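So, chain A:
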Amino acid sequence: MPEKPVDEAALRDEERALRDRFPESVREAAFEKGELTVDVGRASLLEILRFLKFERGFSSLTDIIALDLLRSRGETASRFVLLYELTNFAARIRLRLRLEAGADESAPSAVPVFKSADWAEREIFDMFGLRFEGHPCLNRIYLPDEFEGHPLRKDFPLEGRGHGL
Partner candidate 1 sequence: MSPFVADVLIPAGKIVAVILYPMVMVIVMIWLERRVVALIQGRLGPNRVGFQGILQPFADAVKLFFKEDIIPRDADRFLFAVAPVLVMFSSLLAFAFVPLGEPIRVGSYTLTLWIAESPVGILIILGLSSISVFGVIFGGWAANSKYPLMGALRSVVQVLSYEIPVGLTVLSVCFVARSLDLVEIVRRQQEAGIWYGFLLPVSFVVFWISAVAETNRAPFDLPEAESELVAGYHTEYSGMKFAFFYMGEYTHMVLVSSLVVILFFGGWLPPFPSVKALAVLHKIPGFIWYLIKIMFFLYVYVWIRATFPRYRFDSLIQLVWKWLIPLALVNLLVVAVVRFLL
Partner candidate 2 sequence: MTDGGSRPPFLLTRADQFITWAQKNSLWPFGSGLACCAIEMIATAAARFDIARFGMELFRSSPRQADLFIVAGTVTNKMAPIIRRLWEQMADPKWVVAMGNCAVSGGPFPTYSVLQGVDKIIPVDIYIAGCPPTPQGLLHGLMTLQEKIARSRPTQEIFRTDARETG
């Protein structure tokens, strides 16, 4: 229910700029419900984030979201997906980058580009068990260190595995 028509042209511009700059890394781009999601390769994630931040005005990394696609993909090695929500406040547009965490369940840390990624990545490590290479201090943020398992994985039961008292 977007009250204001989203500036689709502006988003398409961003997509084009990304494709021009990173022809190999940018794969698909989906425009849905007024939001643009761009699939990127992990090798150039930091480059893309830097490009968006310093040259395209996406000054804020609003959030990092992890998904466990166990239900649709099954027990494959690459069931985790990371989404990076970026906001350009000057142009008033949002952009979402989509990154496959891959078989080794890890991703490059975005902290060198956006300091706000720090706790968001720790949270994903805690909840999903994905590792971020280059993160300054990757440890559990919510659960105690001795907790076993990662609750937001789809195969983790809601009531836990009896690690309580």
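On how the list was made: all candidates are chains of the complex that A comes from, given by their letters.
To be clear about the criterion, a contact is a pair of C-beta atoms (placed from the backbone, for glycine too) under 8 Å apart; a residue touches a chain by one contact, two chains touch by 3 or more; residues count from 1.
Here the structure is a predicted model, which means the values were calculated and not measured.
Participant: Given the candidates 1 or 2, tell me which one touches chain A in this complex.
Facilitator: Answer for chain A among the listed options: 2.
Participant: Hey, which residues of chain A end up touching candidate 2 in the complex?
Facilitator: Within the complex, chain A touches candidate 2 at residues 142-144, 151, 156-161, 163-165.
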